[in-house]
Every structure is written in C-alpha cells, then in structure tokens.
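Shown here: the complex without one of its protein chains, the others still in place.
For chain A:
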Amino acid sequence: MSERHPTEDALLDLALGDVPEPGNQLLTQHLSTCPACRKRYDAINDSIELTLPAAPRVQPAPGFDQAVLEAMGMSGPTARRRVAPQAAGGGTVAEPGRAPRRRSALVALAAGVAGVVIGVGGSMVAGSLDDGPPAATVDVGTPLVTDEGEAVGTATLSYLGDQRVVVVAAANGDGRTYECRLRLPDGQTSVLGEWTVPDTGSTWVMPAPYADSMTVELVDDSGAVWSTARL
C-alpha cells in the first residue's frame, strides 16, 4: 500500500480533514514513513496553520474561563496547582529570581529592525501558592543588570513564528535614550536600534541572529554601557 505515493489532491483532502477511515490512517501511515510526501504535506499544512491567526476573534459566554479551570480541576482554593494527567513535565523552574522593576504598562515605541518593535511582557513571576516550597520563577527572562548590580529589566530569546527574536524589556529608563546592541561570542557587535525609554518602561522585540550565546547591551548617549544581560 505504502509504496504508492498519494496525489496532491489526496494530501489536500487530508489537510482539510476530509479523508474518511480507513484512508485517513493509511495516508497518515504513509506520511510517517515517506519523507518526500511528508514534506509535500507539511508545505500544505504550514500554509493552513499560518493563515489561522487571521480568523476573527469571538468571545465565548461569560464564565467560560472558570468552566475550563473547573474541567482542569483547578477551580477550588484547594486545587491551585494541578498537572495535566498526561503532561510530560517541561517548563523551567528556576530559583527565586529578582523580578524586574516595572511600574506601569509597557509602551510600544516606533522604529526598529524589520519593523518589529512591539510592547509585550517579558517575564512572569509565578508565586507558588502551595504551602511548601518557596516562590518559584518560571524563568523567561535574563535580568538586565547595571554595573551596580541593579536589575533594570529583562532580555529573553523567543520566537515570533519562525523568526528568532530577542525581547528586551527595560523598566525605568527616566526618559533617556539608549542604543541596544548585541555582542556575539566572537566579539562582534551589532546595533539593533536606539530608543528613548520612558519612565514607564518599554519593551522591544527585534530579530536575533543564531548564536550559541550573546550579550545584550544597552548603551547610553555618552557611550557608556548602562546595563547588560547575557543570554
């Protein structure tokens, strides 16, 4: 059965969820053993998946969120931490870390490389609600630290679709202007952009190169490095 490669039509039907059994299983089996067809199928499927964010948003009825939490067994005060029955662990629990100082809503600023400069949150402090262990940080950001050791924000590597990005959140910049620069292991640097950080803080998302490690440096207008984060 599996030496016959499915037609484009058959792959399209499969991606549209329109192949009844037993055909569905046969096709799926073929794809798991034939890289060439798998590649053809993935091309169709990727286009579908990356189109879905255009779908209109519609809010469900009020109380939906609570119903979901109840179904997860997380609704009562006694059930604040509950791992899914088949969850395969995952996630990084780091030691309690210093939370970035951030006083109000993050502000998106204009400009930037490839036009991707947006305001987002960069880290989450997950206070443990169990009685036992101390607060844990679900670590998604490396603190941006000044020479004096003050944490003034975070830097994080993330992905926007397939694009690797670095997310820099600076807390209180006192309205000063900083250049954001990446230092690669070989000593090379590349400037990602320059921004004024308002009192309220701000966050930037910028395309990041592929490198094993890199250091984010925020440089003030006198050329001095204000803060760094090693990723």
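Everything below uses one rule, namely that a contact is a pair of C-beta atoms (placed from the backbone, for glycine too) under 8 Å apart; a residue touches a chain by one contact, two chains touch by 3 or more; residues count from 1.
Heads up, the rule we're going with is that contacts and distances are computed from a predicted model.
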Name per UniProt, for the chain absent here [options: "Carbon monoxide dehydrogenase, large subunit", "Sigma-70 family RNA polymerase sigma factor", "Urea ABC transporter, ATPase protein UrtD" or "Sarcosine oxidase subunit delta"]: "Sigma-70 family RNA polymerase sigma factor"
Touching the absent chain when the full complex is considered, from A:P22, A:P53, A:G187 or A:G223: A:P53
Of A:D13, A:E179, A:E194 or A:D220, the one touching the omitted chain in the full complex: A:D13
Touch list for chain A against the chain that is not drawn: 8-9, 12-13, 16-18, 43-44, 46-61, 64-65, 67-69, 71-72, 74, 79-93, 99, 102, 106, 108, 114, 116, 118-127, 129, 138, 140, 156, 158-163, 167, 205, 207
